[in-house]
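Report on the structure given below.
Removed from the display is one protein chain of the complex; every other protein chain stays in position.
Our next item is subunit A:
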Amino acid sequence: MSAVVTGLGIVAPNGVGVDEYWRNTLAGVSGIGPISRFDGSAYPTSLAGEVTGFEPLAHLPRRLVVQTDRWTQFALVAAETALSDASALPLDETGLGEYDMAVVTASSSGGNEFGQGELGRLWRLGPDHVTTFQSIAWFYAATTGQLSIRHGMRGPCGVVVSEQAGGLDAIGQALRVIRDGTKLALTGGTEAPLSPYALVCLQTSKLLSTATDPTRAYVPFDIDAAGFVPGEGGAILVVEDEDSARARPGVFLYGRVVGYAATFDPPPGSGRPPALRRAAELALARAGCEPGDIDVVFADAAGVPEADRAEAEAIAGLFGEHGVPVTAPKTMTGRLFAGGGSLDAATALLALRDGVIPPTAGVDPAAAYRLDLVVGTPREAPLRTALVLARGFGGFNSALVLQAM
């Protein structure tokens, strides 16, 4: 049994749609800028990776737009694109039964903006003024539920909540359900954490950048790293049983999902090392890979010195000093929370397809990290296997191994 990725849907601050995003990512075009959805100037963090030019009504019926948060709308549009990319629309012509298809998404904060609007009405006007749709719009499972309803997918559905590791954990769970017999899974994650309420919640982590220069605000593995810029968007992937996918005409196989693992960090003060390297080692072992088989690493790239150091030690420890090309295209989007890992996975698959490593933007790599960081311009290379890393606040570590066909 093998799980393959057959479709990608991307909604990112530097591009909506796979082609626009990939073109901009290779060209080093960043989507980070001053927050425009509200007056962000009074907040310690005033920069973000915002998705602009996203018109939900151009893609979705008005009823769905009324009933859902922006984060769900990102996923609904990305899923449609991904299914179309997978030559799987209309679904009822694929021969797949409704119980053959599953939805597994990640969310880290649910429907913030929708919830903030309704909480505002509750406060100002009273409970009678809160829309009934609040009950289905704000909670973490809303996106999975709406995707399941929209596409009639009744297989093993779920939502993964593991902060910024979630985008990889969802793909890991999709891999499990495919191995258990489901034929097709919509998976990945999106996030829309740029309402004032959500931004204030995020600031409590004290990991957000307070810089005001968009080109230098999020510079992981740089001596000036001082936090990260939040962003919105993400990616939805179609993952399928390989035999089932190959039976469908016109399908393109981006690559195989060959290994996944997640670990949790020991508590502070335990004296034991962080568990990111262990996640990578487990994922490689499950993929049947040696470190030398990995052609590129998509780093978590926290942008916080202590976390950058821990990740650099994990990578240099596993692959040797400057032992493998490392990149962090999320420097052009900001960190997308549950959307970040899945966007990195989608980006890795595009890199495998085209034999090119997208650059890390705006970073002058600190020598002490001993990483071969791809900066400035894309690097062409024969790519067969990619490792994608993600970490979530509180101790989540995840690793995913993707392989070209």
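Going forward, a residue touches a chain if its C-beta (ideal position, glycine included) is under 8 Å from a C-beta of that chain, and two chains touch if they have at least 3 such contacts; residues count from 1.
FYI, contacts and distances are computed from a predicted model.
Asks: Out of "Inner-membrane translocator", "HAMP domain-containing protein", "Act minimal PKS acyl carrier protein" or "PepSY-associated TM helix domain-containing protein", which one is the UniProt protein name for the chain not included here?
Replies: Checked against "Inner-membrane translocator", "HAMP domain-containing protein", "Act minimal PKS acyl carrier protein" or "PepSY-associated TM helix domain-containing protein": the hidden chain maps to "Act minimal PKS acyl carrier protein".
Asks: Identify the residue among A:27, A:65, A:207 or A:226 that touches the chain left out of the display.
Replies: A:65
Asks: Which residue from A:135, A:212 or A:377 sits in contact with the chain not drawn here?
Replies: A:135
Asks: On subunit A, where is the contact patch with the chain that was removed from view?
Replies: Looking at subunit A, the ones touching the missing chain are residues 61-67, 128-129, 131-133, 135-136.
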